[in-house]
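Heads up, one of the protein chains got dropped from this complex, but the rest are sitting where they should.
Moving on to chain A:
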Amino acid sequence: MIPLNFEIQSDEPEPFVARLTREVGSGPADFVCRSQSESRSLWCGDHGLLEIVHNGENIEGDIMLVDPENGRADRVIRATSKHNTLLVTEQCDQLCVMCSQPPKKTHLDRFKLFEEACLLAPAGMVIGISGGEPTLHMDALLGMIESVLRERSDLSFHILSNAQHFEQHHILRLCDPVYRNVVWGIPLYSSDPVVHDTVVAKPGAYERLISSFEHLLLAAARIELRTVLTATTVPGLSPLSRFIARNLPHIEQWSLMGLENIGFAKNRWDDLYADLNTDFSDLAAAIDWAQLHGIATKIFNLPLCHIPQHYRSFAVASISDWKQRFGKSCVSCRAKRDCSGFFEWHPDKLVDEVTPL
């Protein structure tokens, strides 16, 4: 696993943003490396000295949120990674049965620091925003996005949101051209309100989501629709695909996502897991209907051998190598390079259910 935070020491009283550089930097956030040993490195910048404990990982170019009081730095933007995600809050108003990152009650507002970090991001980067539910802090969130994108039109954001908090009055704000660089990743689990509400454990969530979709459509917001594949959602995929073609033809992509054995799903795996390897028919019907209507559809987190041949082109090798795992017989598979494989935390008993292609 790639470490996303480090133990640090700094004399600065308040949290600050640090960009770690090899050469003398130009900005106030730049910290230059003064010395490095096997277990730690020492950096110097406008905020004084910063000592970071790490095992020789390359952290040069990375942007840290430094919290001196707690002796910790969050590595929020890794210069060499395409998958940087800012966890802007851990609060959430839904409690999805398969949540991979169960929410917490308290919120630590770090939007100003995130904004500063984003402004320092490498050119052209797509920055993920996740939670918790980012739009619980809508004004701070939109404020941060607008400030960053006004100065850095080369950047874009991908924001995961349950879309429970968009109101009529947000439409004009979201029409600002900076939002052409923002994609909202929004989950919809069923076209049946009862099923959707059950999955997200919030009565009325479906109705609220639909009204947000109306506002977002009027704002020409860019939307990636997400459906996690569980024993509850899979049987409803075909009607859901019809609902999407009818009501959400403007989405940029429909992402069908294999279940992750993490967070809440870990203890509910047997109830939640849908064996798509044995029965792909619901998924196939849904993909066909969406594809027919020109809705781009992608499958995430499923190994290619679980997908019938004619649907493999919809699959994305979505699991990055540092959290990826393969079965024993995958060694001889010719499609391994293009395959998502399994998550590192996929149940052991299922990892060898593979058929080399």
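Definition applied: contacts are C-beta pairs under 8 Å (C-beta built on N, C-alpha and C of every residue); 3 or more make two chains touch, one makes a residue touch a chain; residues count from 1.
FYI, contacts and distances are computed from a predicted model.
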Candidate names "Energy-coupling factor transporter transmembrane protein EcfT", "Transketolase", "His-Xaa-Ser system radical SAM maturase HxsB" or "Multifunctional fusion protein"; UniProt protein name, chain not shown: "His-Xaa-Ser system radical SAM maturase HxsB"
Contacting the left-out chain in the complete assembly, out of A:Val17, A:Val66 or A:Leu248: A:Leu248
Hidden partner chain, touching residue among A:Leu95, A:Leu108, A:Cys175 or A:Ala201: A:Cys175
Residue among A:Leu119, A:Ile210 or A:Ala231 touching the omitted chain: A:Ile210
On chain A, residues whose C-beta touches the chain left out of the figure: 175, 177, 180, 210, 213-214, 217-220, 222, 246-250, 284-285, 287-289, 291-294, 308, 310-311, 314
